[in-house]
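These notes are about the structure you will find just below.
Note that this complex is displayed minus one protein chain, with the remaining chains in position.
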Amino acid sequence: MASITFDRFRENYLNAGYTARSWLLTLDHKRIAVLYMISITFFFFVGGFAAVLFRLELLTPQADLVSLDNYNRLFTVHGIIMIFFFLVPAIPSVLGNFLIPLMIGARDLAYPRLNLASWYLFMIGGFITFGAVVFGGVDTGWTFYTPYSSGYTNTAVVATIVGVFIAGISTILTGLNFIVTIHKLRAPGMTWSRLPLFVWSHYATSLIFILATPVLGVSLLLVVAERLLGIGIFDPSRGGDPVLFQHLFWFYSHPAVYIMVLPAMGVISELIAAFSRRRVFGYTFVALASLAIAFIGFLVWGHHMFVAGQSAFNAAIFSGLSFLVAIPSAVKVFNWTATLYKGSISLDTPMLYALGFIGLFVIGGLTGLFVASLALDVHVHDTYFVVAHFHYIMVGASVMAYLGGIHYWWPKISGRTYPEWWGRISAALIFAGFNLTFFPQFILGYQGMPRRYATYPEEFQVLNVMSTAGASIVSLGYLLPLIYLIWSLRTGERVGPNPWRVSGLEWTTSSPPPTENFSTIPVVTAEAYTDFPEDDEDE
Amino acid sequence: MSETTTTGGAVEVHYQTPEEKLELNRLGMWVFLASEVMFFGGLFTIYLVYRWLYPQVFATASRELDLVLGTINTAILLTSSFTMALAVHAIQAGSRRALTLFLLLTMLLGLAFIGIKGTEYLHVINEGLFPNREQLLTLSADERPGQIFFSLYFAMTGLHLLHMLLGLLVIAFLIVQANLFKRYSAADYSAIENMGLYWHFVDIVWIFIFPLLYLIDRAS
Amino acid sequence: MNHQPVSRRTYFLVYLGLLVLLAATVGAAFLDAGWLNPVIALTIAVIKAVLVILFFMHVRASSAIVRIFALLGFFWLGILIFLTMGDYLTRIWLPPV
Partner (left out) sequence: MPGFPDIPGLPQLPLFPQQASTVAGQVDFIFAAEIALGLFFTTIVVILIIYFGIRYRRGARVDRSNPPDTNLKVELSWMLGLLVLGMGSFLGAASVYFNINTPPADALDIYVVGQQWMWKAQHPEGRREINELHVPVNVPVRLTMISQDVIHSFFIPAFRLKYDVIPGRYTNLWFEATRPGEYHLFCAEYCGTNHSRMIGKVVVMEQSDYQAWLSSGTAAEVPLSDAGEQLFSQLGCSGCHTGEPNATAPDLAGIFGQPRPLESGENVIADESYIRESILFPSEKIVAGYAPIMPTYEGRITEEQLLELVAYIQSLGAGAEGQQ
């Protein structure tokens, strides 16, 4: 990495203040992003710890490590914490928060106070839910299906939902902030057709935030009302239809999958362009594909309900629409692959994560077609096949992208380099361990093992043991970056504005950036990904 | 416009002109309202499903509601929207006095709405029409879905009421700001305008709740 | 930019219109029009909402992007209602299997 003389005492967002107050009351989007990073890392390891425990339990067919009730609580903790408090906010609230103003040439988000309020809401919601699921114990699964959640379980459902609801408000406000920022605060010359693809995908994600989240909010509120007030909207004994809850739940929760994967796709577009040193092939199509995914993603929720008592006719419509959503996703994969053609490819850690992302996303996406196929889904629905499928998308793809992004922008965020060798090791460990964990689950699912089973027939044991073995590798892979990234804060080499020598406004300002981002607001004259500094490696 | 942040640095140079600030905040509010549409929209969807499944029971249950109170309340809310529009109009002309007057009127009308709503709730609850109440369970036992109607009645009007209460709090805050701290002017009235948008939105929700809950089958 | 996009007179006329429509919707509810009753009630409600949005909420005088977001929520609500009702309306088409 090129090292240039660098004034280490230069004012930046990190050394602008050292007091707790300067962090907890900050309005700087970069500091808020760092606050988010710390919080979601905490939640990630809480959710991961639950997963390790129940994977250990699944080593044997009997329930010998934890009781059946505790097993049910563990997978609920894992699902709720990972989805609402890690995956949904991970990339938007950390990388999006940090980078969107930098990428469009703005000084901050449109509403800095609202941004800070979002973080506080997230933390309040997070700790209410954390307390409820960890100390109280909730056993509904993250799906809260009625009438089990509303009338049968006697666990801490209400507190959990209150926490999720508050976190939901936080994500709505984040989405609102991003939308207004992207519309109104672009630097002169930063037209829509010049926006980095990362920003496009966050715009699409924000639309889902504001349009889908409230529906989840209101349906969860009704579950609370049913438990507390006896308002019985989904109660079958009064003529209510519990399946209606599933409609409303999936109206949020299917698009929520795209909340998790769209920002990841944005990160990957940046990484592929940066490490191929060329403009993304088919920029317009990749950008519009984000919007198409966000839109079509709203039309497919019924594919979670093919055997739930929905009309067969409606199920067929949902199935057909689900196949359509594969098209923009595949367009992205093909365009990324085509970007490599005639590129100048270097396999640094972020690129390894990006290529790993493509591999896992292709498998996750293609098995998505399996579960969208009506008759096939009748068999694999609610089995480990589905578990494997969505982990390939949500963990395989989203977490790979998140880590890839963290590594790529680490010099920008911290002003220092990370240890490259360890980075590559962790990327390889995660990729290998992940496949060992989840690939056997495809087979397990097709053989008929239902999900959320604490005990299982003995013939499923071999595959379960493989899966648990993989989980231990993947855990190690996730622990490594936590350690060496923190370590690099002291030992990493200080870097200049553009250590990767790539294109993009965020690389024109110093690392770490000053509080006001740019000394003067930049004027954009070039298309995205066309402004690579001269490559001096071939000389 | 500039704001000082507690991180020590000066950040804000978002707005070149007051007009741009108004437009930015206006957009933010509309994005928020789009989100609110979906929030109430979930309830309206549930309503439509059950009305389709149980048309008879919904018609019977709807006749239990007090149409006179409902109509008066609708008129009050429409009037409050009118005064709220005038409040925004006033500050657009820079008149803080007229603004205060119209905001106070709006608050008064909002409180009247809540008062009437409260008596209506008391009436409905005393009739035993709150879900899970003994009367509703026994009186119309063979019309259990009637409980769903009243569940929806309380959920929809309750969430609406909650939005009104929140709105009233913010209006009170705005009145204090305008009079004690001399905030808002013809060039800087985003907060008032957005409050207006919110209030009109709450009005629109009621415009749909009213016929759906009170006017199902009054003819027979 | 004109800071007062709508005049007081217009506000008042819209307000009067809303009250007239309120009277109309209550009156129409007492006519026995069968399946037309809910249609009339909802049509009047939509007209009232549009009046409020266009005039009280100044959408008639607003920028394109504000108009788009004013429509967006309702459009998405349409998706939710359409595909959810699609289930309930077609459950009788095939035996509920």
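Lettered A, B and C in written order, each chain numbered from 1.
The definition used in the following text is that a residue touches a chain if its C-beta (ideal position, glycine included) is under 8 Å from a C-beta of that chain, and two chains touch if they have at least 3 such contacts.
Note that the structure is a prediction, hence the values are computed from the model and not measured.
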Contact partner of the left-out chain, one of A:F127, A:F323 or A:W422: A:F323
For chain A, the residues touching the chain missing from this view: 63, 68-69, 72, 139, 141, 143, 145, 147-148, 151-153, 236-237, 239-243, 276-279, 281-285, 306-309, 312, 315-316, 319-320, 323-324, 326-327, 330-331, 333-335, 337-338, 340-347, 355, 358-359, 362-363, 366-367, 369-370, 372-379, 381-383, 443, 446-448, 450-457, 537-538
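What we mean here is this: only the chains that are shown with their structure count from here on.
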Each chain counted as touching chain A and chain B at once: C
Chain pair with the higher count of C-beta pairs in contact (B-C, A-C): B-C
Distance between chain centroids, defined by C-alpha means - chain A, chain C (Å): 37
Chain centre separation in whole Å, for chain C relative to chain B (CA means): 15
Sequence positions of chain A contacting 2 or more other chains: 183, 211, 215, 244, 247-248, 251
Residues within chain C bordering two or more other chains: 65, 72-73, 76, 80, 84, 88
Chain C partner contacts - residues on chain A that touch it in the complex: 183, 211, 215, 244, 247-248, 251, 298-299, 301-302, 309-314, 317-318
Sites on chain C touched by chain A in the complex: 65, 72-73, 76, 79-80, 83-84, 86-88, 90-91, 93-94, 96-97
Parts of chain B lying in touch with chain C, wherever the complex brings them together: 19, 23, 26-27, 30-31, 33-38, 41-42, 44-45, 48-49, 52-53, 67, 71, 74-75, 78-79, 81-82, 84-86, 89, 92-93, 186, 196-197, 200-201, 203-204, 207-208, 210-212, 215-220
